[in-house]
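Left out: one protein chain. Kept in place: all the others.
Chain nomenclature is as follows: A and B, assigned in order of appearance, with residue numbering initiated at 1 for each chain independently.
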Amino acid sequence: MSLGRLLLLAAWCAMAVATSVACTRGDTATSGTSITAPSTTPADPITTETFTGTLGRNATVFYSFTVASYGTVNITLDEVTGVQVSEDVPFEFEIGPGVPRGTGCSPNSVLVVAPGEGPHSSGVFDAGIWCVRLRELGNMPGPARFRITIAHP
Amino acid sequence: MRRTLSAAAVLLATLTASCNSNSTTPIITAPTTSGTTSVFSGSIVTGGTATRSFDAASAGTATATFEFLDQGGVPLQLGLGIPRLSGSGCFLSRAVTVTAGPGSSVSTSVDPGAFCVQLADTTGQVARVAAFRVTISAP
Partner (left out) sequence: MMRLLLIVTALLVASACNNAAQNTGTSPSPVVQATLQTEFYTDTLQPGALRFYSFSVPSDSTASAMLGSIVRLDGRVDATQRIGLGFGYPSGTTCTVTQSVVTTSGLTAQLKGWLTKGVHCVAIYDPGGMTVPLNFAVRFEHFF
């Protein structure tokens, strides 16, 4: 075999190997597509829901709400009315956000607060269904009316 | 030229065969089951209940048959249901009042899963304690 033919054969084999490697490597990325990392800036609360009802002594109530997008949720125990407690009894209640579970709301965190200006609980939540739970701590002599405000994206 | 083409054809056939990975998958047929029959026996006291859990391996009909009570003519409630999580007791779906003997049974359709049979002296007519036997058939 002549030198020229050897060189031609070598070039052909090299081209074949290079083509095979390129083929088995799979598809190469095509232009025109880009992946944007999701924004991590929490959305501000734009929706306000009000939860009202009657809370009995040692009772627990809860309210479920849907957060439309990752953002800040503010919860305020605005007022508890219709009951009188003596001055030496703390007028406080347990409140906290959580996930609806079973026949109740499983809290992620709880705070003991007095009704009034808030927010009493503020946090950042993923989109989805959440709940707020209110519990009477045994200080009230009887049932009372309450109002809770929930602000969320 | 002819030999070159023949060799290439053989090689192409070999490559094609090695690239094809069509293997036939054996067809596995699940064995058919004819159900199970078990005996639930014990004693029942005045106003008491006796419960036994059982499993249905497939969808079908479950039947509990009240075969024997050593106090003749006493009516008892025989029922089928789903067992309580605590393991004791049965949430009844179907129940009949029966006396021991032929034709004293309760049946209902079931999915695969855990179920239970309950025998109860709802009228308090059992004198102190009575021995019983119930047959359970499940798919």
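Criterion: contacts are C-beta pairs under 8 Å (C-beta built on N, C-alpha and C of every residue); 3 or more make two chains touch, one makes a residue touch a chain.
No experiment lies behind these values; they were computed from the predicted model shown.
Here is the thing to keep in mind: the chain we left out touches A, B in the whole complex. With the whole complex as reference, residues 1, 4, 7-8, 11-12, 15-16, 19, 59, 62, 79-82, 84-85, 91-95, 108-111, 113, 115, 122 of chain B touch the missing chain. For chain A, the residues touching the absent chain in the complete assembly are 1, 5, 9, 12-13, 16, 19-20, 23-27, 49, 51, 53, 61-66, 99-103, 128-129, 131.
Assume only the chains that are shown with their structure count from here on.
One simple way to say how far apart two chains are is to compare their mean CA positions; for chain A and chain B this gives 43 Å.
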